[in-house]
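A single protein chain has been omitted from the complex, and every remaining protein chain is retained in its original position.
Per-chain residue numbering starts at 1, and chain names A and B are given in the order in which the chains are listed.
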Amino acid sequence: MSLNVLAVDDSRTMRDMLNYALTQEGFTTHLAEDGLHGLEVLKGLNPDVIITDINMPNLDGFGFIEAVRGQNRLRNIPILVLTTESAAELKARARAAGATGWIVKPFDAAKLVKALRMVAG
Amino acid sequence: MQNATQKVQPSVLELLAFRVAGQDYAVDIMMVREIRSSTVATSLPRAPSYVRGVINLRGMVLPILDLARRLGISEDDAEMARNVTIVVDHGGRSFGLMVDAVSDIITIQTESLQRPPSLTNDAEQSFVNALAVVDGKMLRILELETVIPRPSEEAA
Partner (left out) sequence: MAEIRATFFAECEELTEALEDGLTGLSDDPNDRETINAVFRAVHSIKGGAGAFGFKALVRFAHRFETAMDELRSGRIEALPVTVALFFRAADHLADLISNARGGPAPDGPIEDGLLEELEKLAEGQPAEDDAPIEFEPLAFSLDDFSMDDAPPKRRFSIRFAPFPDLFSSGNDPLFILSALADMGEVSIHCDCTALPCLEDLDLQQCLLSWTIELETEQEEADVREVASFVEGLCQFDVTELVLAATGQPALDPLPSFESVRDPIASAAIALTVRDVPDPSKPRLTLSSPDPQSTPLAAPSVATANAAAPPAPDRRAPPDRRAKPDDGKGREAAADGAKESRPTVRVDLDRIDRLVNLVGELVINQSMLSQEISTAGLAKNSAVSVGLEEFLNLSRNIQESVMMIRAQPIKPLFSRMARILRETTAETGKQVRLQTEGENTEIDKTLVERLAEPLTHMIRNAIDHGLESPEKRAESGKNTEGVVTLSATHRSGRVVIEVSDDGAGIDRPKVVATAIRKGLITAEQTLTDTDIDNLLFLPGFSTAASVSNLSGRGVGMDVVRNAIQDIGGRITILSERGKGTTFSISLPLTLAVLDGMVVQVMNERIVVPLSAIMETLSLDQGEISGFANGRRVIKVRETFVPLLDLGAELGYRAAPDRYENAVILLVAQDNGNQVAIVVDRIEEQRQVVIKGIEKNYGRVPGIAAATILGDGSIALILDPADFVIMASGSSRFSSGTLALAG
């Protein structure tokens, strides 16, 4: 059985790329276009791992992660932040919000997959 | 027929020969789309006299030219005599040329084409870009580029 990944990113290109890369590797991908949409999708989903962007409309990555961590059911799901920014303060903020790890764009598909498998088993 | 020695340039030309107003003309067969019986055309207002009008060619609006008038070789309205319409394509546009009858498909050597001598009738000269002699008859080969009216001319 394949792992379920929820990928949240406001860029259609990025969603397509993640979908493509992950599906190839046997993941089952679910997509959302911003934090708010991500929460919607999570209502009916228990993914094994979540990947999220930071800069998104409606509810950004930080807010999304905090919201997810606030739900008992989702409290321990690994969340990887995937973004082009890599400033230390942003990482700290993400960590404070409850992110599990940080991957920088442009991502190497193989590395991403390994990272996912590592946090999600 | 064909020369034994091949030349680098295309050495043969295939022509569709036809008669209009008693004279023999021909056109490069590559430009001919089809040949049909002439039908009544819907006239276009304020069009030159050699433009008969337009007909419906399987859904396409095809302008019809009275070739005799266009070439200036006949002024009479012998519409009924122009039984055949040759549909030609040139430069992305299609036209129908009304002629008397189609004669033959002829293959000639390009090297046997002759330049037309200067004639008193300049209008006719510009429509014909080459001559060929076939079976003792002189064929005037049409230059479609000049025969087919340029769009801007008609917009006046």
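We take it that a contact is a pair of C-beta atoms (placed from the backbone, for glycine too) under 8 Å apart; a residue touches a chain by one contact, two chains touch by 3 or more.
Worth saying up front: this structure is predicted, and the values here are computed from it rather than measured.
**Student:** Which of the visible chains would the unseen chain be in contact with across the whole complex?
**Tutor:** It touches the following shown chains in the full complex: A, B.
**Student:** Please give every residue of subunit B in contact with the chain that is not shown.
**Tutor:** Per the touch rule, subunit B residues meeting the hidden chain are 40-47, 51, 53-56, 59-63, 92-95, 149-156.
**Student:** In terms of residues, what is the contact footprint of the unshown chain on subunit A?
**Tutor:** Interface with the chain not displayed, on the subunit A side: 1, 4, 6, 10-17, 19-20, 28-33, 37, 41, 43-46, 48, 53, 55-57, 69, 72-73, 75-80, 83-87, 95, 98-108, 111-112, 114-115, 118-121.
To be clear about the criterion, only the chains that are shown with their structure count from here on.
**Student:** How many angstrom lie between the centres of subunit A and subunit B, each centre taken as the mean Cα position?
**Tutor:** 71
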